[in-house]
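All protein chains but one are shown in place.
For subunit A:
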């Protein structure tokens, strides 16, 4: 029942976003038809194209037609490449997901222990370094970090490829995530290839979130470490390790979980820039191109799919939150 209500909730959000985006792209200045047909198009060609795309009808009629299309899984034709936006997004989504998930994993795997160390060894070297890092990490512009890494790791040291997702033939398509596909099909050559391409964009995208996760874990651990139950556990002789990693971390983690829920959409936003710089064939780069080209259907389509992910991720974090904290669970 609760689940059903959540799903209904999500649908309403998606519907609202679609309406907002649909109207917004059309209200904002810009000439998609001119951009699509080029400067040499005649008046008749433009008119014919507008009718073809249904742009001659009133806005509400266009929107309803769009919604009807969505129900058939039809996102409308992109102006940049004359195919259905849904198909393009489906092709490109795994690349973005692979990048964002790897970055998020990196940020969590490094950020959480770093935050714990910083809190348990307060004012020690790790703490000082992590605080400096938190400050600089959050204020680094993505594109600058990307260019620097390309310059140093890619161009100067030739350790990693500068752009693209893979050099050799991609692994057999199973999930679309190259690392997973390569692993599943035992194609380790492709796996190494894909991993080498992933390293730099993953680091660039993870810089900000890692810094945020570290400082969030640090501050909530410090809050928790001051609570009486910590002193009690020490007084009865429980080991520091168990106190820090079982008792305190469990209580300190909920706020970080919320943060991770927030970070996911932010990272997709970051991917718009990172994918562009690294020529990553993902949906975010498609979205960035669509905005530049004023491609109505592509913009709305990409936004909707990203929105869907955000909504689902929020749902998952909330469920995890409940699983983690019995006080919330008990109130139900």
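Everything below uses one rule, namely that a contact is a pair of C-beta atoms (placed from the backbone, for glycine too) under 8 Å apart; a residue touches a chain by one contact, two chains touch by 3 or more; residues count from 1.
Everything that follows uses one rule, which is that contacts and distances are computed from a predicted model.
The protein name that UniProt records for the chain not on display, among "ABC transporter ATP-binding protein", "Glycine cleavage system protein T", "NADH-quinone oxidoreductase subunit K" or "Acyl carrier protein", is "ABC transporter ATP-binding protein". Contact with the undisplayed chain is limited, among A:22, A:75, A:133 or A:247, to A:247.
Touch with the chain omitted from the figure is made, among A:58, A:82 or A:237, by A:237.
Across the interface with the omitted chain, subunit A contributes residues 227-229, 231-239, 241-242, 246-247, 250-251, 324-327, 330.
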